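Note that this complex is displayed minus one protein chain, with the remaining chains in position.
Moving on, here comes chain A:
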Amino acid sequence: MSQYSVSARAYLKLFFHAAKHPQSSVNGVLLGKEEPSGAITIVDAVPLLHHWTSLSPMMEIGLDLAGRHAESMGLTLVGYYQACERIDDTSLAPVGERIAGKLRDGYKNAVALVIDGEKIGSGEAAVIPYTPQGPIWRPYSGESAAFGPGSIFQLSSADLPQRALSLVREQELHQKFGDFDDHLEDVTIDWLRNTACMPSDV
């Protein structure tokens, strides 16, 4: 299985998306590239919906637009992420599984990340990777716990979860974050880049 590394930019965006809409499901796509070693770097994330997340037309359009954006940056759509409405729900199916499956049609090593509501305030990595086994996607269970030492899933730096938490709590950066749903209400919102809420070193 490939190795996956989640960059600061991608992790912060997932985190901000979930933090901005605590009572809704949110979802989006992961952009990345394959390194010469074969490892996959998840470089960025593009947030899609926080409203009517089970309905497909805006999701379809958003996916298409995000794909074009990825291409323009020399990146590929390498995966999907979501946070469920309920804090104790970390399932991918049914909507997420469908979208992840579709992304896998375009990129065979596609991965899905589900945000772990219980861990979001803990300062630990708050995402659960899902990988496909045939048409069904399951939470990754390898020899080493995901995002721990030795795991094929890594964060680009160990302090990311803690940093994400303090950026939300102390600077409320997540309030400057906008997804495709927000953009459709106000097209001056930069949902593809979201540079306004990224710290200068990210």
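Heads up, the rule we're going with is that contacts are C-beta pairs under 8 Å (C-beta built on N, C-alpha and C of every residue); 3 or more make two chains touch, one makes a residue touch a chain; residues count from 1.
Here is the rule we go by: contacts and distances are computed from a predicted model.
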Out of "Cytochrome c oxidase assembly protein COX11, mitochondrial", "Glycerol-3-phosphate acyltransferase 9", "Gem (nuclear organelle) associated protein 7" or "ER membrane protein complex subunit 2", which one is the UniProt protein name for the chain not included here?
"ER membrane protein complex subunit 2"
Using the definition of touch stated at the top, determine which of A:G74, A:P94, A:G134 or A:P149 touches the missing chain.
A:P94
Per the touch definition above, residue among A:Y81, A:W137 or A:W191 touching the missing chain
A:W191
Residue numbers in chain A that touch the chain omitted from display
23, 52, 54-58, 60-61, 64-65, 68-69, 72, 86, 94-95, 183-185, 187-193
